[in-house]
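With one protein chain removed, the remaining protein chains of the complex are shown where they sit.
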Amino acid sequence: MYANILANMVLLPISAGLAMFIIPERYGRLAKFLSFIIALGLFAASIYVFNVKPAFWPGVDKPIFMADTLSSFIGLGIAFFALVTLTYSFAFIDKDIVKYNSYVLITLGSSLGACYSANFLGLLIFWGVLALALYLLVNMSGTSGAAKASEKALVIIGGTDALMLFGVGILWAATGSFSMDKTHLPLDSALSIIAYLSIASASLAKAGAMPFHSWLPDVAEEAKVPVTAYLPASLDKLLGIYLLARISLDIFAMNSISNTILLVIGSVTLIFAVTLALVQHDMKRLLGYHAVSQVGYMIIGIGTASPIGIAGALFHMLNNAIYKSCLFLTSGAVEQKTGSTDMSKLGGLSKYMPVTFAACLVSSLAISGIPPFNGFVSKWMIYQGIIESAKSSGPLWVIWLVAAMYGSALTIASFMKLLHSVFLGRPARNFGDVKDVGLLMAVPMAILALLSIIFGIFAFTIPLKLFIIPAAGSAVFYIGTWSPGAATMMLVAGLIIGLGIYAFMKSKSFRTTTTFIGGEEPSSMDRVSGTEFYDTLKDMKWLGRIYKKEDSGSFDIYVQTKNLISVFTGVLQRLHNGVLPTYIVWCLLGMIGLFIVLFMGKI
Amino acid sequence: MTAYILCLVLFSIGLYCALRKRNVVKIIIGIGIMEYAANFLFVLIGYRSGGRSPIYANDQVIKSMVDPLPQAVVAVAIVLNLSVTLLLVAIAIKLYEKYGTFDITKINDLKG
Partner (left out) sequence: MAFIPFFIAIPLGAAFLISLAGKRFRASSGPIACAASLFLLAASLAIVKPVLAHKTLVYRVGNWLPPFGIPMIVDSLTALMLVLAGIVVFFVTIYSIGYMKPYTDKWKYYTLLMLLVGGSNGVLLAGDIFNMFVFLEIASISVYALVAYGTEKHSLEGAFKYAVMSSIGSVFIFLGIAILYSYTSTLNMADMAAVLMQKGPGMIVPFVTTLFLVGFGLKAGLMPFHAWLPDAYSAAPATVPALSSGVLIKVLGLYAISRIVFNVFGINAEVSNILVILGSLSMVGGSILAFGQTKMKRLLGYSSISQVGYIAIGLGVGTPLALFGSIFYLLNHSLSKALLFLSAGAIEHSTGTDELGSIRGTCRRSPLAGWASLVGALSISGIPPLGGFWAKLIIIFACIQAGRPMLAFLMVLASIFTLIYYFKAFTGVLFGSESEKSRPFEKALSPHMALALFCLTALVVAAGLVLLPGKWQALINGAVGVLSGGRDYAIILFGAMR
């Protein structure tokens, strides 16, 4: 029974992960081997499921797991990224190996469960287990910063999970069932709008959009890199946007108000997060802010409600997962070999770590939306979606378009800074002992970088035709013309001509000597680190204030909620002054209140 | 009827005493007064006019008897109140040893 595969795909890794708890720490290699086999098997199974979709388990009538076009595609993505990051982690994680692998397996099983769930109850269960798994995984770093980051992540994701529970409850009370394929609710009453917003908030929190974004940069900075590449970078985005797509396309019938809300959230997330990313010093934190900002594109795409925009959003989700995890993996490589991710302390690593540099370069160009990489195609589709939506909505489309393009420009700026600080320029110290990463870490990075290139050049033939358009569910009409083949030819031609000129010029002999500054020795203080590129931004009045507020946590919903609660807590705590008669007086006041309520009608 | 009202007045006096007095011993006495008032009320509820004590006597003509159940109940309740009072007094003695004062408003280390 091929349909049984779905249930096994979910239950096998979870039970294996739980069973792994009893393996003692000595058998780390056994644990690694087991998890690799399971991840490989699941990847093969997800390819199989993708080919035989749709599949229902246990039956078409009341399915618990189902794999239609959208969820089978997401499942494939989940299994693929799990395999890639797992391979990378074998060389990176060196202690608590068994625990790490068991958490990874549990996460994998729950993600597949959430993705293949056919009813909301299953989705809720697996979503919550994922929040717990994230908490446990982040805490494996063992620092107190990691503890704080994990606490924030659990509260934000778990809290929005409770909101999703509320939304699902409204759905259930309105339609009487939990199943996802049979509900289609119009967003006309207040209650259904609240239900939509509640479930959407859970997906936004998982993907990392505003206002629930604040856990992502902290987790990116504190957690170990394979954890960051696995969960916040790839799986969470896939699942979050999957849920958003599911509720926007299938479950609820969107109207212009809800679309506008999505567009606003997307644009604000985009601009805000990328502005904040510009002044970061820590490589991983910068990547975390960018992860937040890229989600903005996806939300804008879904908010345009046009087929090409939605397809663009899904494609961008996939591309983002590819190049974002590749970027995180390269930052992990840098961290492992040099011992730091502070960009002001790095520089010139391209000479010593060429493979890492190549992967990082490809992914940075992809995320900035440079043709012919995949980021360009998906962004272009989203722009088309915005323009397309201009036909039906009001004049606001200009704002979204400008925001998207401006965000793209800032993204390039930010990644130029990253590339320069880490790989180009003069080194901060002598990096002679730094060697490039081994095979186990290099192969995943290379695969992801190659995927970026392939999905870009062959965009129309491979990813769009096979994965995205079927998942989006409707035919897509392109407005403009983009021929990746022709563009690639021209780029390659340009590169060859450039290399030819370089070789020609190099063949003439030059004299190389040190820099001349009036007879003085060039000191290391003259080194310009890339991290200071955008520091003048901090001097601008409004931006400077925003940066300061971000550091103090004004835009952090967790911190603000805590501050709000402490106001009330202070009042109530002062009332509890420890003196017994006060407490007895409250009892009597309560009694008087009860008398009033009970006797109000009678007298 | 006035007897019941007076019982409730006694109860309120006990409640006021437990509420407003600062001395720990006075609070205990106030609780005791409340308990006695409740016992009074219960016994008085059992009163039947013209009734005699609820004991069978085959050689006498009995017109009516008061209700025996409240008397049994109050007997048990008195024992319970005694235990509570004992415990409260024991705690109060130890409180004085530890805190050095009987003033309830000064015994407020546990707060917030």
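The first chain written gets the first letter, and so on, giving A and B; residue counts start at 1 in each chain.
Simple rule for what comes next: a residue touches a chain if its C-beta (ideal position, glycine included) is under 8 Å from a C-beta of that chain, and two chains touch if they have at least 3 such contacts.
Bear in mind that the values here come from a model prediction, so they are computed numbers and not experimental data.
In the full complex, the chain left out of view touches A, B.
Think of the hidden chain as still there; on chain B it touches residues 11, 15, 18, 24, 27-28, 31, 34-35, 38, 41-42, 45, 67, 69-70, 73, 76-77, 80, 83-84, 87-88, 91-92, 94-95, 98-99, 107-110, 112. Residue positions on chain A in contact with the hidden chain: 124-129, 131-132, 139, 142-144, 146-148, 150-151, 154-155, 158-159, 161-163, 165-166, 169-170, 172-173, 191, 194, 558, 561-562, 565-566, 568-570, 572-573, 576, 578, 580, 582-584, 586-587, 589-591, 594-595, 597-599, 601-602, in rising order.
Operating definition for what follows: only the chains that are shown with their structure count from here on.
Centroids of chain A and chain B (each the mean of its C-alpha atoms) stand 68 Å apart.
Interface of chain B with chain A (complex): residues 15, 18-20, 22, 27, 104-105, 107-112. Looking at the complex, you find that chain A touches chain B at residues 573, 576-581, 584-585, 588.
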